[in-house]
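Quick one: the structure is below, questions incoming.
Removed from the display is one protein chain of the complex; every other protein chain stays in position.
For subunit A:
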């Protein structure tokens, strides 16, 4: 008594339907959520993630169209295909949400994050920090005789790597913006 034989993807134009949503493999997805910039909209999005037990690895938000009162929320989340599909559908249900774009599924997106690192030290360590900062194309945006603040932009991985290198050299504070992302090409 086999199930009726149904052609996968026969009724859809989206490549998603050809993929197995039941896979147990978790992956990271960068979602762009276009919303009306109205009071409480960020709380709605965050409340959805906490209320339904989804992960947020990174979240950024800013108005991108002042006249149209539109904001773009970039969320990096993690889950199986089925969970990520559910997250997208749940986001799409929020009344002031206009679009949910799964940048990871559509194409490898361009992802950038900005971070500030305060590194304290003197002598050899201070020189080494400055040398490494140069390799990472970090800018020195503040300096005293005993400290630097470096500004680094890049992928989250690059920023993680920089943080690792700075730790033994006197890293005292980090501030990161979270990921901003756009799809490649047009």
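Here, a contact is a pair of C-beta atoms (placed from the backbone, for glycine too) under 8 Å apart; a residue touches a chain by one contact, two chains touch by 3 or more; residues count from 1.
Definition applied: contacts and distances are computed from a predicted model.
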item	value
Chain not displayed: protein name in its UniProt record ("Amino acid ABC transporter membrane protein 2 (PAAT family)", "Acetolactate synthase", "3-isopropylmalate dehydratase large subunit" or "Transport permease protein")	"Acetolactate synthase"
Residue, one of A:28, A:60 or A:90, that touches the chain absent here	A:90
Residue among A:64, A:82 or A:172 touching the omitted chain	A:82
Residue, one of A:51, A:123 or A:185, that touches the chain absent here	A:51
Residue ranges of subunit A at the interface with the undisplayed chain	1-4, 6, 10-12, 21-22, 36, 39-40, 43-44, 47, 51, 82, 85-86, 89-90, 92-93, 95-96, 98
